[in-house]
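Partial complex: the chains shown occupy the same locations as in the complete assembly.
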Amino acid sequence: GGGGGAGSDGSVDLTMYYPVAVGGPLTDVVDDLIASCTEENEGISVEAVYSGTYADTMTKAQTASRSNQGPDLAVLLTTDLYTLMDGELIVPLSTLDDDLSWTEDRFYPAYLASGQAEDELWSLPFQRSTIVQYHNKDVFEEAGLDPEAPPTTWDELEEQAATIQDSGAAEYGLEIPSTQFGNWMFQAMAIQSGVEDTAGVDGIVDYLDAPGSVEALEWWRSMTESGIMPSGTTEWASTPEDFLQGRTGIMWHTTGNLTNVRSNADFDFGVSILPANTQPGSPTGGGNLYVFDRGDEETRAAAYTIARCLTEPERAAEWSMRSGYVATGPEAWETDTMVDYAEEFPQAAVARDQLEVAVGETTSHENGRVSQMINDTIAAVLTGQAEPEPALTQLQSDIDGVLAPYQGR
Amino acid sequence: MTATTPAARRGGRRLGDQAFAWALLAPAFVVLIAFTHYPIIRSAWSSAHGRNGDLGTAQYERLVQDPVFWQVLRNNLWFAVGTVPTSMALAILMAVWVNNKLVGKSFVRLAYFTPTILPMVAVASIWLFFYSPGIGPIDQVLSALDIPTRNWLGNPDTVLPALMVMMIWKQAGFFMIFYLAGLQNLSPELEEASKLEGASRWYHFRRVTFPLLMPTTLFVFVVALTDAFKIIDHLFIMTGGGPNNASNLLLFYIYDTAFSFFDPNYAGALTMALVVILGLAAILQFTVLERRVHYR
Amino acid sequence: MSEVQLSGVTKSFPDGHGGRTDVLHGVDILAPSGEFVVLLGPSGCGKSTSLRIIAGLESATGGDVLIDGERVNDVPAAKRSIAMVFQNYALYPHLSVMENIVFGLRVRRVGRAERQERGLEAARKVGLEAYLDRKPSQLSGGQRQRAALARALVSDAKVVLMDEPLSNLDAKLRHQMRIELRTLQRELGLTVIYVTHDQVEAMTMADHVVVMRDGFVAQAAAPVDLYTEPADTDVASFIGSPPMNLLPARGSDAGLTVSGHPRPWSLDAPVDTDVVVGIRPESLALDGTGPLEVLGRVRTAEVLGAETLLTLEGPGGDTFVARLPGISRIGTGTDVRLTTTPDDLRFFDPRTGRSLTTPASA
Amino acid sequence: MDTVPGRGGLRIGRGLETLGAWLLGILWLLPLLYALWASVHQREAATTFDLTAPLTFDNFVSVWQGAPFGRYYVNTILLVSGILVGQLVLGVLAAYAFARFRFVGSNIAFALVLVQLMIAPDILISENYTTMASLQLVDTIPAIGLPYIASAFGIFLLRQTFKSMPIELDEAAEIEGAGRLGRLWRVYVPLAKPTLVAYGLVSVSTHWNNFLWPLVITNSVNARPLTVGLAVYNGTESGIDWTLLSAATILVVAPLLVAFLIFQRQFVQSFMRAGIR
């Protein structure tokens, strides 16, 4: 295992780790994509290793790398960029390719941006998402709402959610998950409230105590208190099921869930961009392909080749359709199959359209700890243990403490 | 008390027994050292290093000031208090039940044991569903009975008890197996003698069965206590330690620190804290309990 | 009142191969209230099983168990208020001797002071007062047996079952215990059913002796009657130590010819009929005053102290035993002439083994 | 079959106990029952408990096709049997030393064993990975099993069992000329059968279901156990499909359920003290 290295015959064996973040057997799809790439690139073979969730994959990659058995290539969260850099696990792509201009054509700038740091590009967008708003058209109809006019502002959202609930069409008007990726949801609300620089600057997060952030959290809490959302925290993993069961009329979730919802909803559903407070917006999300700092130059080159191959428009389109993730660039959307798909299933294009107003996902040093801290604060507020303003102020200062060693690096 | 070993019996004079005992232990110790002791020493070593690689007590100073550490410690103590006695009591009850003549004994035995068989990764998801507000069976039953439902795992007040229930479910049948095996060591004549004395089954249990099961109880107690600090698989799926650390446990925190926060030094310090806590508990258990255990 | 009765009790155990082994084939035992009944019989004949059925530890496969005339087959052991000394003691290994003894008193919530007192008294009766704090594993075999005995003595039960309670005690202690038990039984009016292999115990303690064999009752009688009038050759050869000699004989006009003896005994015997003659070893005397002559060659002479046992071979090749008082130093190979009297003879049917003199019993 | 007297006499009490035992049993079985239910229903019916909902085996089909379960079964069986054999051998030997010999350092040695009871190997995956890497064992079945084959749990359990065995039987065998190992093999091991079976079932269940370490230390289908296949259906980031998860769970645990049913009678053996008084 752990391949990596040029064989005597000039062939290169690579190991690639990937998570499956959406339910079901996506491993086959990955295997197919890999197979077609190795076919195209003779002399390279790839062992594609399914490695659990994003978190499992990160653990595995770290652990294995420490023993020099790590992957040559891995799909990992974009938010782990600084963590991987700080651990000196990855290489900037400029060391492998003098001319990276092709990436600007192939990928949407919002996605590309989350691979960039310290004036370098470190990863290629692969399974990318934004948060979108799903709504149950049957429920809308039952509640006397226009199923084709989902909310576009916070006020509308609250109003419609309340209508849904009062009419009894669904138990809850809205669900926004607050565990696991609650920080991601929170970032969306902050963006919508006009907070700047939520993506973090040079791996430093400092937007949390901004007035817009406080407003966002207050708004979120008010919805759990008014009962249009479940009280307390809402589980990331069971939110889609609630939506599919018709328990909630609207949910915010990753577009990565689109295929799941599509194949399991027994009602008509719509997908729309997230509503605006002062402005619309969503963070991007999902994982990129990273080339690891191991093996010889040839190996890294081969890893880069495969990474590049996997992001080619045809494959990106294929992956998008099979998984529900957003195809990562305009070229992919222009492929025939994708065009057909978007026509037949227009919901798929929403996330892409939202990219216009999308911001990179918060990416910080010590990403694991920082996002955990944010999640804890959200949970504390939503469960009534703390007030938004002091909690966020405290949070920001705690995070400042954690990130102090990285300041001004 | 009466646990004189043959070696003790002969005054331990046989030098051969010493070497022999160590030879028996050797294979196990090779593995233990390689995969437990040595790694622990390594993590102790790394706990003695600060962020920048300096040797020192920085990590332990951090630990003392870390409110999350104290919270997970508190959680864990409550978790142990809430799960250990209950699952042990249930285990004995189950063992006594399925050891008796009981209609459908094998079926009931299987039922009690299923939690042990079911993989934690799957079972946690099923319990997640059981607890999920509204659609979960627990809430369905409660609302059918007009009892207010709640967001079991989303509420800091209920999340830990909810996980304790699941833990008890998971552990009781597991311990039952060992009690069942322990019951086989008891002579049925003792129960007969008690019957003739007119002792109720409860009395016999209290005065005879339970004291004679003490070796098993000591074992189960030690295991249950360490498990209360050790089993965290369900947290990954059910709560992630949330909301706001309300269900976070020490080992999960260690895991997070090591593998989500990639902070091995601090994880090492936390690990040492765990070793010390459980070590103290074990010493206490052995000094207090082992003396009272009647082995033969 | 506490009369115990087994009536037509049968018992079978699963034999482990799906079948069943019959162990009792219809056992009738009557232990009248306040009497001392001894169960006697070869190893494996069903004595312990019978006791266990009376105690309620084992269920009868068939038949009735009656206590004071009431059928108690379905009454649990705990409700029968019967005390028992188990053949293998069944002491609680984790309890001290004292705690073992007073276990039942604690069950019945007898106060601590009374418990101590009664426990101590019972321990004193069996000579264990110096061992009260010991655990069973720290006792000798006989001490364990005595602890088990004390546990039964201390109880209030009116029916006490004892399964070889003295088998591991020395003769002296056993003698004391016999007297102790008998006295206690009389004083308290206990009904005791007592299994023993010691015939001295059986003879000296019993009001009634029940002899079992292969899962049924061979004879039930008062001890002396049992000794003097065994119901059949099996009982005859089981009772007495050494037991009755059984010699083949044939009646003729001349009298009874016993085991190839040259001179027939002049007795009124039915002509041309085979008969088995029973002679107790102590009925054979070396001094020669009895009218009937028995000849033999000494095979072994065992000096027991108070008496000597001669094993002899008769003219017909049959072996028989004579029990002579005192220490007799007759050498092996010596031919001796013994005599006996007609009154000491018992006659049995050689086919059925049944006694020709006593009315069939049990 | 005869009923022992008293078992009939306390009919009501017994009846209540039986009822209690069954109720508890059903309660304990609920998660499995739910998994059975969900595995044979469509996704909508899985959470509503509509008894008329149509049954389907599609879940099993799609699960089976979703991962190379055949290979995973083979791997898992190799893994758990290897671990079990290792644990039994090392555990029996070590427990014998602790239970029956007094030697210098026995208390310290025992404490060192107990340390493993406290520190889950899961916490040490990083270090253990390094060790496996230096042993060139990454991505092999032995690598999954090795850290577990000296089980403090097993050693402790067997020590307790051996310690409660009647010393007389050991003595009888010693008199017969059986050496120390001979006695272990001929007296202790057979008498510990209920415990060994119990331990075996527990060990097999545990390692059959272990997830994290196997996931980390293996990369290829050739070495991975069933739970890794199962985990694909547990993708918590997009929500869980309980029907598929349940079907996968049933596939994974079915052999364990069968094994339990086969072996559970072994807990009850003839009475340990029957030969002693």
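Just so it is clear, A, B, C and D label the chains in written order, and each chain counts residues from 1 on its own.
One rule holds in what follows: contacts are C-beta pairs under 8 Å (C-beta built on N, C-alpha and C of every residue); 3 or more make two chains touch, one makes a residue touch a chain.
Bear in mind that the values here come from a model prediction, so they are computed numbers and not experimental data.
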**Request:** Treating the displayed chains as one copy of each kind, report how many of each the complete file contains.
**Result:** A x1, B x1, C x2, D x1
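Following the convention adopted for this analysis, only the chains that are shown with their structure count from here on.
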**Centroid spacing, where centroids are CA-atom means, of chain A and chain B in whole angstrom** = 37
**Prompt:** When the centre of a chain is set as the mean of its C-alpha atoms, what distance in Å lies between chain B and chain D?
**Reply:** 15
**Fill in**
Whole-Å distance, C-alpha centre of chain A to that of chain C, is 91
**Message:** Show the residues in chain D shared as contacts by 2 or more other chains, in ascending order.
**Reply:** 6-7, 47, 126, 212, 231, 234, 236, 240, 242
**Message:** Quick check on chain A: which residues sit in contact with 2+ other chains?
**Reply:** 59, 62-63, 180, 237-238, 241, 245
**Complete:** Counting only contacts in the complex, chain D reaches chain B at residues 6-7, 17-18, 20-22, 24-26, 28-32, 34-35, 47, 49, 89-91, 93-94, 96-104, 106, 109, 111-124, 126-128, 131, 146-147, 149-150, 152-153, 155-157, 160-161, 163-167, 170-171, 174, 180, 194-195, 197-198, 201-202, 205, 208-209, 211-212, 227, 230-231, 234, 236, 240, 242, 245-246, 248-249, 252-253, 256-257, 260-261, 264-265, 267-269, 271-274
**Prompt:** Can you list the chain D residues touching chain A in their complex?
**Reply:** 43-44, 47-48, 62, 65-67, 125-126, 129-130, 132-134, 138-139, 212, 215-216, 218-220, 228, 231-242, 244
**Asked** Where on chain B is chain A touching in the complex?
**Response** 51, 125, 128-129, 132-135, 151, 153-156, 237, 239-240, 242-246, 256, 259-263
